[in-house]
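With one protein chain held back, the other chains of the complex are shown just where they sit.
Chain nomenclature is as follows: A and B, assigned in order of appearance, with residue numbering initiated at 1 for each chain independently.
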Amino acid sequence: MTLLEVAAKNALRNKFRTTMTILGGAVAVLAFVLIRTIIVAWNKGVDYAAKDRLATRDKVSMVISLPKHYIDDVRTKIPGVKAASYLSWAGAKWPKDPNVFFANMAADENVFDLYPEMEISPDAIERWHHDKQGAIVGAALAHKLGWKVGDKVVLAGSIYPGDWQYTIDGIYGAPPQTALDQSSFFFHWSYLNDGVKAGMKDKIGWIVTRVDDPSKSAAVTAAIDKLFDDQDTQTTTMSEHAMNQGFLGGASAILAALGIVSIIIMVIMMLILGNTIAMAVRERTSEYGVLRALGFQPGHVRLFVIGEALTVSLLAGLVGLGLSYPFIEFGMGRWLEENMGNFFPAVHVSPVTAATAFAATLVLGGLASLLPAIQAGRLQVTDALRRIA
Amino acid sequence: MIPIAYNLRNLRARKTTTAAAALGLALVVFVFATARMLTHGIDKAMHQASDPSVAIVLRKGASAELESGIEVPKISIIGTAPGVAAFPNGRQQVVGELVAVVLLDKVGVEGGFSNAQVRGISDDSIAFRPTVKIIEGRAATPGTDEVVIGRAIRGRFKGLELDATFDLSKNRPMKVVGIFADGGSAYESEIWADVDRVRATFGRGTIVSSVRVRLDSPAAFDGFAAALDANRQLDVSAMREETFLLKSSQGTSIFLSAMGFMIAFFFSIGAMIGAMITMHATIAQRQREIGTLRALGFTRFQVLTSFLFESILLSLIGGAIGAAASLLMSTQEISTMNWATFAEIVFKFEPSVGIIVSAMVAAALMGILGGFWPAIRAARINPVQAMRGA
Partner (left out) sequence: MSSIVELQGVSKTFYRGKESVPVLENLSLEVPEGAYEAFMGPSGSGKSTLLNLIAGLDKPTSGSAKVAGSELSQMSDGQLARFRSQKIGFVFQSYNLLPVLTALENVELPLLLTSLSGSDRKKRSQTALRIVGLEERMDHYPRQLSGGQEQRVAIARAIVNDPTILVCDEPTGDLDRKAADEILALLEKLNKEFKKTILMVTHDPAAAERAGIIRKLNKGQLQ
């Protein structure tokens, strides 16, 4: 038996209060982990970028298209380019539920060479190449809308009005925990181009480039923009990382606010815990007096108090984490991936988040007990005993 | 009735415990109120921008201005539909506008850039919106490279200041000649330029994104919409502007509301637990007192209500502090991406009497729920045992 063990047992004395405190702490930990996981998942999506991929778009605005021949220029005139392809945002909707948001993009034939991390069977790509109306869709999107390979689907155009018919030729996935968006819908640019009015033909949205040597990305970036600089349509090229950041970074203020809220939650937990410990100390003055009488030093008494606080914090942290994992892994995480997949492609409780939450609980618990511990240690023995005699 | 002074004095006597519990509740109410103020700010920004007599016309199938395109000749046809009101000078109140986003460098974020919303307006656009006022500088001269910008977006991007310039296309800088305000509406996050200029830059041929009309009265909408629907060649559909703006902000709004709800849920549980622990402990400490009260003749019910009241009092104190703190937030603005327009939009934390009142009610409710069981236990105390000091 050690003094810490006795302190731990003391925690279990007032079952109601201890249970409530653990519950309160666990709820705070759960909320903290939830918010942090959302922030981490968001940043993962923003930070997800291959080191060797660049994106080239119109310099002024993403709604301005580039002339199609720019792709030939990039392929032939820029040194250091391993492969280049182009995409156009079509923005068509699923007529049965127009509110479902997914990236509907017209692409060049070789687009999948640019995304080697996508898991697609070569058969599927082969099928797609021979099917003018073919589409390759992401696994999360297929799951949500109930699509299988071979299904014929019709999308309602918005930017390009009309009914667009497709056949699902393949479904792509990604290795687990990869932040690749699995809710995109790729189809042939030639199919789009055939179906648009004369004034809108031969235009592409943006160019994606893979460079031979990532360390030379800056040079390639500069070369591309310089090539188009004195034309009517100028470009701005940036790493995929920068493009994602610019695009998704707009929500940074909200996320910062959420981050603050997560800290506030932990502070509240600390208050609850501190309050409980203070109450416990007040009740136990006579016991501390006895310990001192028996010869224990003020330091021992302080340890006693802190030990009790840490026990409760530990349990709160464990319960909180125990609740978080199933909640996120089986509930919230999957929902976000399916319904807001392009913003939250991969939602999991990261080990860092879990460790931070646990450590924070212990540290805050210890901090909360500091003042009561010091006060308990300072007690005059005779005062403490007088309260009981 | 057990006098209220009993509860008040007890709260004051146990200062640290009361303070800790009240602080916890204050934080909860603060977060509640602030989150609601944000959604209210969004609603207000959207609502302020809409006029119940205005209808917006988009191409059939489009739900956002950015994905819609209507040929210019159709504008006047739309203007002849039934129910459209007229300006004092006799012209129909109909405006066609072209909406786009432009990539600009942010101020204050090193290397950061984001999309700002540009609206190509027609000559009648400002007259069409009577709530819009130029608060600094002057209106832009039609057909030129001059723009006016909304109050909220001012200073957030490089070049968006009075007399500053920014590039809309190569070697054609746009000059900011005026700042406009619109009662906090969503328009205040926009740049307004000449529609032809925007059209030329974005290579959109002779189209506009949307057409807005002012109807004689809100009731005239149904007739108006039906007439447009019947004309197959127009290939457009009409919506009340209010409905349209509501749908635009839905994505952002839903996400924020979901976040707010989740946070509120956890916070209120935390607050209730805090109140429960505090009340439970104070009752345990005051056992002898309670026994004495009962011996003196106060009933169980009076004891119950007294402690419930103390719990509510504690919550209201915390709630008041939290509400006051949240009012400080109303001076803050926050910018976020509007998923419907892909542009940044600035919101304020908008307080309202309703929010403050509901926050206090929520605090009281948490006090009741948290303090209920401890109060029942207090009422059940056996006076004889309690006074003996069991």
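The rule is short, and it goes like this: a contact is a pair of C-beta atoms (placed from the backbone, for glycine too) under 8 Å apart; a residue touches a chain by one contact, two chains touch by 3 or more.
Please read these numbers as outputs of a predicted model, since none were measured by experiment.
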Among shown chains, those touching the left-out chain: A
Among A:P176, A:G295, A:P326 or A:P351, the residue in touch with the chain that has been omitted: A:G295
Among A:D73, A:D113, A:D151 or A:E287, the residue in touch with the chain that has been omitted: A:E287
Touching residues on subunit A - with respect to the absent chain: 1-3, 6, 9-10, 12-13, 286-287, 290-298, 381-382, 385, 388-389
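In the analysis below, only the chains that are shown with their structure count from here on.
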Gap in Å, rounded to a whole number, between the CA centres of subunit B and subunit A: 25
Subunit A residues within the subunit B interface of the complex: 16-17, 20-21, 23-24, 27-28, 30-31, 34-35, 38, 59-65, 91, 93, 98, 101, 156-159, 161, 199, 232, 234, 236, 245-246, 248-251, 253-254, 257-258, 261, 264-265, 267-269, 271-272, 274-276, 278-279, 282, 340
Contact set on subunit B toward subunit A in their complex: 16-17, 20-21, 23-24, 27-28, 30-31, 59-64, 66-69, 100-103, 112-115, 118, 167-170, 201-203, 205, 235, 251, 255-256, 259, 262-263, 266-267, 269-271, 273-274, 276-278, 280-281, 285, 334-337, 339, 342, 344
